[in-house]
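Take this structure first; my questions come after.
With one protein chain held back, the other chains of the complex are shown just where they sit.
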Amino acid sequence: MADVSETETINQATTERYKYGFVTDIESDTAPKGLDESTIRFISAKKDEPEWLLEWRLKAFRMWQALDEEEPTWAKVSYPKIDFQDSYYYSAPKEKPLLESLDDVDPKLLETYTKLGIPLQEQKMLAGVAVDAVFDSVSVATTFKEELSKHGVIFCPISEAVQKHPELVKKYLGSVVPTADNFYATLNSAVFTDGSFVYIPEGVRCPMELSTYFRINAAETGQFERTLIIADKGSYVSYLEGCTAPMRDEHQLHAAVVELIALDDAEIKYSTVQNWYPGDENGKGGIYNFVTKRGACRGKNSKISWTQVETGSAITWKYPSCILQGDNSVGEFYSIAITNNYQQADTGTKMIHMGKNTKSRIISKGISAGHADSTYRGLVKVMPGATGARNFTQCDSLLIGDQCGAHTVPYIEVRNKTAQVEHEATTSKISDEQLLYCRQRGLSEEDATTLIVNGFCRQVLQELPMEFAVEAQKLVGISLEGSVG
Amino acid sequence: MTKRHLIANFPFVDAFDAVRADLPGAPLDWLQAARRNALARFQDQALPNRRVEEWKYTDLGALAKTDFAAPYGPIGDALAARIGATGDPDAIRLVIANGRVDSALSNTAGLPTGAHLMPMSTALDTHSDVLKDHITRIAALDGNGLLALNAAFMMDGYVLVVDDAAVIDPTIEVIFAGDGGQGPVALHPRNVIIMGQDSAATIIETHLGDGVYWSNPLTDVVMGEGASLRRYKVLQDATDAFHLAHDQVSLASGAHYKGFIGAFSAKLARHTVAATINGADATFDVAGTYLLRGDQHNDITTVVDHAAAGSASKQIFKGVLDDASRGVFQGKVTVHKDAQKTDAHQLNNALLLSDKAEIDAKPELEIYADDVKCAHGATAGDLDENELFYLQARGIDAAEARRLLVSAFVKAALDEIDRDAERARFETLVDAWLERANG
Partner (left out) sequence: MAPMLEIKNLHATVDGKEVLKGINLAINPGEVHAVMGPNGSGKSTLSYVLAGRNGYDVTQGSIIFNGADLTAMEPEIRAREGIFLAFQYPVEIPGVAGTTFLKTAYNAIRKHRGEKELDAMQFLKLVRAKQADLNMTDDMVRRPVNVGFSGGEKKRYEMLQMAMLEPALAILDETDSGLDIDALKTVADGINALRSPDRAMLMITHYQRLLDYVVPDFVHVLAGGKIVRSGDKSLALDLEKEGYAVLGTEAA
């Protein structure tokens, strides 16, 4: 990563609050509040889905109903019980835009994306980012389709993939995150509305970075998108995901499922900058981000790399994981989780080593400020067949102020003697010496803190694609606002 | 709700009313009440199953299925002979056999002034007021069914009281023996150690036995200001034994606890070491090694609470796992909000010597104070092939080379023992274990 201007970052950090907190005034088409079989039939009918998918959803729904009292409680987060009947499960902008041309998209929507800084416009396409934008529950526009289709790359809303590529969806949907995986994944399987679908054909190196921006706009609406990425043999794709939501006083639920499949010699790089509305400084409002992300390195020599910068959400509950099935496959997890005010984050990864000579690497940087709690929770599991497996884990926590908490909960399970598993963790604060040194050179305490925290996060930031790295560095500053002095 | 406990129908539990008259402190009304309350608590809590987070890696299923009875009386002659041959024959020693003090095998004559060592049954006669507080406090611990069982069936263990400023140099030896020769028995020894201000003592506990028995010792250690205690545990239980120990340690300012656990035995063992540091400049260090083979299961669970500013804790464990054995290390360090300047270190290294061995580690940090230095590390793996090859290239045969390397691996934990005689005793046990590996 080249040097990006941290000065700008810092200047913006001091003036910006949550800049994505606006609400777009768009008429939406919404399913009635509450959740029962009719809601699911409504969603499925809206999307004109085939019978098999409706059945798949209903099966998941019945499973979820049976789980009703089984909302997970093991994470180190606390929140009032969610009333799943007091939420909308489907909300779509009413004037449903045609997907063929951007000119047909509601100008207000485009304005929203401009505010978000998404390169949706033609001129910005030159930047080389193909964008699928998910607004509440539906995908509104996918840019750059033509260029991608030349290479045989499929990048479209999953609802469209269901219609046009049912064989791929049917084969892979739920193959990494089974319907019964966990409470939220089961719920998502029943009610998912939209999300991105990516297929990279054999031997293709995706010519550009693919990107999805998720946005929750409507009030009292849960967002349940479903993303499915398949990298066929010898292919490569880098996928970026960004998330924002308006400032609202009530909590909103986001329960996505992301499934990645890498076949022989394929590589998927998945980067997230999660900036859902975190609630105000008193902990009012904000998104509950309960997400299941998992990748299967199914083929030999395959690789899946997760990089995440988690600065938003009132509560984050998220463990992007890798199942290393193929021999010599590689899983990576690079994470920055920043919590301030009353935010809570319980995040980490699972690396399940099954194939021979599989390798995994985990670098986690947790920063807590204000009254926030940040937990790293991770599992490294070496199965008996994973001869020669290697793992290295490093978890560092930084505390800013004496009202916050930082926790590290690693699980290490090794059942093969040839494995080498190493875990290191530290917890500390920013040293007074470092602060004085920066301030003696003219930096304010807040700027010095941002600079030092960015340094602390560097190992992860440098894994991000350039444009995301710039945004992430800015977010570090914004997220820590009000935490010093 | 999901079931979070195991169903167990232990004959000794059903025989509560029959056995309690024989248990220590029978004439004390408060104790009888405490026992009855504890029994009710056990019936409510039962034994934890693996859905309880702290018991994720240790399954008590086999224990729950065994029909344990109350102990049948004295131990067999062969076992008595082994006790006689354990440790230093001239040492101050107390022997607790099948839950009862064995006066014939004990010898506390040489105890220096300032130290008081006696079995629980005697202590309840002579020091009942002091012990009432301790026993009531332990009963109030929000634990699991195992603690409740110990509180209900509390048997002889040792009570050590060291007066203020008394520095006891000779090592105090306590031997626990279990005999399941006449059928599985359950033992619930209770130990209490009260260290006066600026006092010091060293104690070594050995656990051994024959046949199927379940030892469920609960030890309450209270350390006064500036007190210093070394406490070593040698675990040589029978191959079919169950050993589930719980240590509860509290430290005042300037107190130093140095513990060591050497686990070489039992079918299923779990050693929970819980410490609360309540004062500044206190240190809590615990180290240990577990060497397992066959289908042994050994679990070391530490829970260290830094509740006061300026204290330190250190943990170093080395595990060696052969055959289909399984090692578990769970270490949790909590630094409370006001415990600034805490320095906490924790390390677990495990060597897997066989394809079927397994290690599960969960080193955990929970931190609420910002000005702290906390670190933990955990590794798992086999011996280094390069090191093995190097030794072989110098003419050392493979088996010997492995033994040298394992011994070196374990040494880092043994080096935490700062008394030569006791360190040598553990070294001998490690060597003996390694000899068998080669045999």
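First chain written, first letter: the chains are A and B, and each begins at residue 1.
To be clear about the criterion, a contact is a pair of C-beta atoms (placed from the backbone, for glycine too) under 8 Å apart; a residue touches a chain by one contact, two chains touch by 3 or more.
Quantities reported herein were computed from a predicted structural model and do not represent experimental measurements.
Hidden chain, full complex: it touches shown chains A. Only one of the listed residues, A:83, A:146, A:167 or A:432, touches the absent chain: A:432. Only one residue from A:447, A:463 or A:481 touches the chain missing from this view: A:447. Listed by residue number, the positions of chain A touching the unshown chain are 3, 5-7, 10, 431-434, 436-445, 447-448, 451-452, 454-459.
Throughout what follows, only the chains that are shown with their structure count from here on.
The residues of chain A lying in touch with chain B in their complex are 69-70, 74, 382, 384, 397, 399-429. Of all residues in chain B, only 1-2, 53, 337, 340, 350, 352-382 touch chain A in the complex they form.
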